[in-house]
Every structure is written in structure tokens, then in C-alpha cells.
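Note that this complex is displayed minus one protein chain, with the remaining chains in position.
Residue numbering begins at 1 within each chain, and the chains themselves are lettered A, B and C in the order written.
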Amino acid sequence: MAKDAYQKTLRSLQIELVKLQRHMIENDYKILVLLEGRDAAGKDGTIKRIVEHLSPRETRVVALGKPSDRERSTWYFQRYVPHLPAADEFVLFNRSWYNRAGVERVMGFCTDAEYEEFMATVLDFERMLVGSGVRLIKYYLDISKAEQKERLAERRKDPLKQWKVSLIDAVALKKWKAYSKARDEMLKRTHNPLTPWTIVCSNDKKAARLNLIRDLLSRLPYDGKQPRLLKADPKIVFPYSESCLRDGKIAP
Amino acid sequence: MAKDAYQKTLRSLQIELVKLQRHMIENDYKILVLLEGRDAAGKDGTIKRIVEHLSPRETRVVALGKPSDRERSTWYFQRYVPHLPAADEFVLFNRSWYNRAGVERVMGFCTDAEYEEFMATVLDFERMLVGSGVRLIKYYLDISKAEQKERLAERRKDPLKQWKVSLIDAVALKKWKAYSKARDEMLKRTHNPLTPWTIVCSNDKKAARLNLIRDLLSRLPYDGKQPRLLKADPKIVFPYSESCLRDGKIAP
Amino acid sequence: MAKDAYQKTLRSLQIELVKLQRHMIENDYKILVLLEGRDAAGKDGTIKRIVEHLSPRETRVVALGKPSDRERSTWYFQRYVPHLPAADEFVLFNRSWYNRAGVERVMGFCTDAEYEEFMATVLDFERMLVGSGVRLIKYYLDISKAEQKERLAERRKDPLKQWKVSLIDAVALKKWKAYSKARDEMLKRTHNPLTPWTIVCSNDKKAARLNLIRDLLSRLPYDGKQPRLLKADPKIVFPYSESCLRDGKIAP
Partner (left out) sequence: MAKDAYQKTLRSLQIELVKLQRHMIENDYKILVLLEGRDAAGKDGTIKRIVEHLSPRETRVVALGKPSDRERSTWYFQRYVPHLPAADEFVLFNRSWYNRAGVERVMGFCTDAEYEEFMATVLDFERMLVGSGVRLIKYYLDISKAEQKERLAERRKDPLKQWKVSLIDAVALKKWKAYSKARDEMLKRTHNPLTPWTIVCSNDKKAARLNLIRDLLSRLPYDGKQPRLLKADPKIVFPYSESCLRDGKIAP
């Protein structure tokens, strides 16, 4: 996609996001967007474009560090709860409680029992949030192994991105299969009618960003909506279904 | 009960509580005790005796004020969650999330829909806490109308207790029946095998305190336990069952 | 002092404290009381009697644990600041920022430079609080070596107080002289007209409690004050002056 066309499209979608925010604030919405995906899948970059022109006071990006000892001893969801949106707030989680089903599962940071307890309760938890009026939207950004490899290599070379290089990245590729397995199990067991997963094929960064924003906007009501701007490409953004794991729509 | 005997018994139970706390800290227990009951049922006094000789650093009494505007717009349980116990912590809630099924219900501080949402989710919430290792124990302190009347009258006269007299108290007696009805519905719908309600007949303050502490200690394992001290009087402390509402074991 | 007389006097002073609190809340006072003193000097017990009948919502006792790593890297006063009183609040610090001039100094938990920085800035800090309307009152509870020895021995035997026995206590007696020296330097350098130190001779627990409360009440205006109840014994409670260090009014 040409840079100019991308910039122009992005700008028009950001104007829609500003309209959405105004509508949200007038109507006391609470919005919570979760972005999951492997390392280098494009979560940071997508979030940056979403929030770029939104009101900082009503928008929050939450990327929790690793839990303290005290936090590790509490109810798993406890450290996420203070960051949930109140009225008028648009909150984006850059990685979320699904960490337990991804990084923690693969790296052995939680026990099998903790993992099973998480899987057994996460949908109850989400159901309560939805019941309290939170509009909860879950995206999984999916990339191929080749694309991840290239992005991680670039990152190591780019003087502006070197801080992103962590020890966990180093094993992202090595543990590719374990991450795929953990992802598949997470999607299978936590996709549900109330809080479904939406997959975003992210091998093309720009297309992924634009289509995720289109999808997000199309799910929420707001005044002055321009539906013709919001037609997402169904090859880029689509609802999860088990067939995706077989037909190659999700990276094997 | 004679004052001396009471003091002596209380002291021996408080020694057991100190043993429990040492055991808790060595074994990373998380204990959460909820005390519910009408105004003047004896919650404050009971809690004071429980915590009197416990280590302040690992013991917390939580009595939340009324929610701020921002809090009212969030998930109902959100403001309680930061106060849940971490490892080694013994937390007592002086009134709890069941406020929604009691004061809020009777005084009209919540909508019917909020009440039903609470009732529909509270056991899921408690199940998650128990699943995360919290030992959750729920007491309902029950008093008769005559006893409440007398205590509220005393309170108004006692120069040390006048700050306790609030506008809500003023209607406690007037709304006696509405409170009974709300209590009955709460007990019926939220008593369950995992987080059952224990009733404490509190017309006799001293007996209520001693027996509640006995019951609490008997439910928890700890080294050096003196079981003979922990025999609670089954007329004072007993598990809730629907028959209690009919046979007068709970004040009509 | 006979137990009955003590109980009666304490009760009459607690009624005065309730009057003070009512007055405070009506007039938006902010009160901050610091209690310092060696281990077993009676800080816990005194605070317990002060707050016993006060409204829990407007009264806070603050006893900070040891700082986390993150806290150790911040401005020294930072972790105390969130606990300062807002309007209507009566806050008691059980040990305070003067920890740096006492335990930390003696036990080597801070560097000489950190100690000097503290000494050089603490009065500026207190001046700012007073300037913002906080009524700041500082008590030093003083006991003799023989009394401390006896209390620590009792504590080890009393099954209700064993949790109080810590590793730091163990050296309290051994380091008696170092603590005396640290205390003397603290008093000399931080006694000043705006936030003076008041010494409470605490060898007699009951007398210390009653006289400290009398002194506290006499310093603050409130409606319905009974001045005849508030005459503190000048041998028990008295303003610090350098002569105290020489004439034996403070334990050598």
C-alpha cells in the first residue's frame, strides 16, 4: 500500500475515532480493547495509531510489567481490575490477562493448576464485566514465522527499537510451535458468543492497522458514522472459528 | 455471662487467634471474613476483639465509605478487589459487597437491574476467589427488633458512640420489615456449598463474639489448636438453612 | 494508679476526644500526630486508647512496613506523603519519617549522607505541612533501660504479644547507648518553634497514656472543652529542651 494512501486513510479513520470518543463521553460508554499476539505482531504500533489523536484524559493504554511477589500471591485478575474502564473511558490492554494462556504457559511462569484455574474462570470474569456495561473487544494479531523472524532481526538493528529486544524475544522463534499450541488452545477454549475473538492477519502492518480500526469502529455506535469508511477486508480481519486453525488462515 | 469469665474466655481465644496468625504467615494463607448484619448488630465490636492482639501489618479491617461518582460507574466489585488478601493477610470486611443486597436494596441506592446483576454474579465472583486460594468465610449477625431498638437508643445517649448515629440508622427500625425481606432473599439466593452463610444470633453481645471466634478458629487449621476451647454453642452459631426463616432461629 | 480510677479518667478523656473529632469535622481540621520512641515505649498502647472510640472513617493509624526496593530509590518522604491527613482527618503515625534519625541511623539502614540530607530537610518539609494547614504534633515517648528490659522480657512470655518480638527488638537493649545518642541528636536538631518535640515519660504506662491525651487535647480548640480534665502532669509530659538531656528528665 502506498504511503500516501495509507496516511490519508488512517487520518480519515482517526477522525472517526474522535467522533466515537465524543459519542462515548456523551453516553458514558466504557470500552475495553484487548490486543494479544506474539512478540512483534504489531500491538504497539496499532495502539499508537488508535490513540494518536484521542483525548489523553479519557484514553488509557495499559501494559503491565511482571507481577511483584505480593501480586503473585493474590487472585490472578486482581492486578488487572484497577485498570478497567470507568464511564467515558477508552482503555486498551497491550497484552492482558491472556498472558497466562500465552507467555506464562509457554515459559513456565505459571503452574498447570494455575493455567487450568484461569481457563476455567476467565469467561465468568469477562461475563461479569460485560454485565456491568463494559464493551469488551478481543483481538488476536497473527503473523507468520518468517515475518516474525524478519521483524525481530530488524529490531535488533534499529537504534530506535533496541530497547524492545528482551530475553523473552530471543526464545519467541525457538518456541514458535509451543506458542502456536498455546494460542490454539486459548482460542478454542475462550472464544464464545459474548466475548468472541477477532483475528487480525498482521503480516502487512499497515493493512492490519487500518482494518483493525475499521472493525473496531464498525462494532460501536456513534453519531456521524461513515459506514463506507469502515468496510474491513475479510481476509485481514475475521471472526475466529476452529476451521481457521486448519485452513491456514491462522499461521501454523 | 459474668464479666470475669468473659474476659478470661476471650483472652484464651485471642491466644488461639495469635497462633492462627503465626500459622497463616508460615503457610501463606489468605483469609477473608465478611461480617454482615443490620445496624447495631455488633459487627464493629466483634471485629475489634478479633484483631485486638493480631499483628497490624498482616491484619486489615475494611469498611468502605460510599462510592465516588467514578466508582459508581465501574464494575460493582471493582472497589472491593484492591482490598482482597494477599498471602499472609487476614482481612475482615465490615459490611461487604452484600451491601447491594441489603442497604442499597432497601434504601433504593441501586436499580432493580443492578440488584439482579449482583445476585446473578456474586457466587461466580466468590468462586473465583476461593479458586485462587482465598479462605472466604461469611457471617450474618442477627438481632431482634427489640434489641436493635435498645442499642440504637443507647447509642444516642452514649457520649462515646454518638458519632455512630447516622441518618441511615434513623430508618433502620422504620424499615425493619424491608430489611428482613432483603436479608431473607440474600440468604436464600447466596447460600451455597462453597461459600455458605453462618448465622450468629447476636442478641447477647458477649456470647455472640465468643462463639463467632470459636467458629472461625474451628474452621481453619493451625498448629497448637486447643479444640476444647472451640466448641461453639449451636444455638448461637449455626449454618444457614431455609428452615431458619420459618422456625424463628432468625429474627422475623 | 488504681485500675478503676484509670478507667474512669480514660473514659472522660475519650469523651473529650469524641468532642474534638466532631469539632474537627465541622471545621475541616487536619491533625497529624507523630509518636516516636524506643521499642516497647508504649506507642501501640497509647494509640489504641486514643482511637478506641473515634470514627474509623475519619481516623487513620499509619505504621509503615519497611520500604520496597522501588521506594528506597525515591525521595525519602515520598512514601509518607500519601498518608498525610486531608480535611476532617485525624492521622496518627506510629513511628514516622524520624525512623531515619532512629532505627535507620542506629542499625545502619541508611548512609551518613542520607541521614544528613534528612536532617537538613525535615524541618522544611514540616514547615510546608504546617503552612498547608496541617496541625502537626510530635511526641517522644521515653523509657528507662530497666523498664524496656522488663517489657521486652514480658513480651516474650505473653502469648498475646509474641508476634511483636522481632529481630530488631533483640538488639534494642544491646544498642541502648547508640539509640540514646541518636535520640539526643534528633531532638537537638529537629526541635524548633513551629514543630516542637514534647517528651512523655513513659515508665508508667497508664500515666503516660492519660497525660499524653491531656496534652494533645489541651493544644487543640474544640467546643465543650473541660479544661479541668486536661491538666497534664508536668513531670510526665513536658516540652523538650536541651537541659532535659543533662538533668535526667530523659533517660540517659
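To be clear about the criterion, a contact is a pair of C-beta atoms (placed from the backbone, for glycine too) under 8 Å apart; a residue touches a chain by one contact, two chains touch by 3 or more.
All values derive from a computational prediction rather than experimental measurement.
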Of the chains that are displayed, which are in contact with the missing one across the whole complex?
A, C
Where A:5, A:63 or A:170 are the choices, the one touching the absent chain is A:63
Looking at C:92, C:129 or C:208, which residue reaches the missing chain?
C:129
Pick out the residues on chain C that sit against the missing chain.
28, 30, 70-71, 73-78, 81-82, 84-88, 117, 120-121, 124-125, 127-129, 131-132, 134
Name every residue on chain A in touch with the hidden partner chain.
11, 14-15, 18, 21-22, 53-57, 61, 63, 65, 159-164
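By definition in this document, only the chains that are shown with their structure count from here on.
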Chain-level touch network, classified as line, ring, star, complete or other
line
By mean C-alpha coordinates, which chain is most distant from chain C?
A
Chain ID, smallest distance between chain and overall C-alpha centroids
B
Count the C-beta pairs in contact for every pair of chains, then give the pair with the highest total.
A-B
Chain A-chain B separation of Cα centroids, rounded to whole Å:
41
Inter-centroid spacing, chain C versus chain A (mean Cα positions, whole Å)
51
Rounded to the nearest whole Å, what is the centre-to-centre distance of chain B and chain C, using the mean of the C-alpha atoms as each centre?
33
Multi-chain contacts in chain C, i.e. residues touching at least two other chains, fall at none
